[in-house]
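Supplied in structure tokens, the structure appears directly below.
Removed: one protein chain of the complex. Kept in place: all other protein chains.
Now for chain A:
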Amino acid sequence: MYEFEMTRPTTIADAAKALGDEDAQALGGGQTLIPTLKQRLAMPSALVSLGAIPEMKGVCMSDAGEVCVGGATPHAVVAAEATAYPGLAGLAAHIGDPAVRNRGTVGGSLANNDPSACYPAAALASGATIVTNTREIAADDYFQGMFSTALEDGEIITEVRFPVPEVSHYEKFVQPASRFALVGVMVAKFADGVRVAVTGASEDGVYRWTEAEAALSASFSADALADLAVSGDGMISDLHGSGDYRAHLVKVMTGRAVAKAA
């Protein structure tokens, strides 16, 4: 690590002000940022912890029936409290290990937009709204490729609002070492159609598999996927699996998610 200052504001306004400084960076649960700092791969002059801001913590229901998760809420709290949305709670319950779940936050995960992370699939499949200190961003506009999002410098994810589907499931095939998603698929069935979001697979990061959405909206069963083909082009290829393997898994995981959706 290099040296840095650390502040712990207690309001979103103070945090936003502190982040106005060009070299300042937000600190969520630190599960990604701290290892990066330890390796000296980043050198912010100041860290602004979001962990002491009460308005950014917790799970509640909006009047519109959305599950609202504060941007600094750890995964373990979502796993325990998002009971109105079992697909989301189940996803949170299988992120990393207990230590990671007790520290890592939904805001940090979405801000980082790791191509193998789980939360982006939940946000995209749910058609969630990412609320920041300055605006509201629809999930469909938010993810812009690996590690890239619609966030401006210093913008803070204060809350994420998840519409609750009729049934849903997140099926994750783990990369054996990191246990992030080698391929993860979130299927969410709403009254007006099915949304399918795929993480871990594409070089462009999380994406919606629209062919599967159409097929599943017509008939919500794994069999409905039978005639669909997924191409390995543009899929991540690394020591854990080729692009073709990931493409194959997209279909298998989608089928399993449909079968388990509740």
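Operating definition for what follows: a contact is a pair of C-beta atoms (placed from the backbone, for glycine too) under 8 Å apart; a residue touches a chain by one contact, two chains touch by 3 or more; residues count from 1.
What we mean here is this: contacts and distances are computed from a predicted model.
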Ask   = Per UniProt, what's the omitted chain called: "ABC transmembrane type-1 domain-containing protein", "Carbon monoxide dehydrogenase large chain", "Aspartyl/glutamyl-tRNA(Asn/Gln) amidotransferase subunit C" or "Amino acid/amide ABC transporter ATP-binding protein 1, HAAT family"?
value = "Carbon monoxide dehydrogenase large chain"
Key: Hidden-chain contact residue, picked from the options A:34, A:61 or A:252   = A:252
Query = Out of A:62, A:178 or A:219, which is the one that touches the chain we can't see?
reply = A:178
Ask   = If the missing chain were put back, which residues of chain A would it touch?
value = 39-40, 173, 176-178, 180, 182, 238-242, 245, 248-249, 252
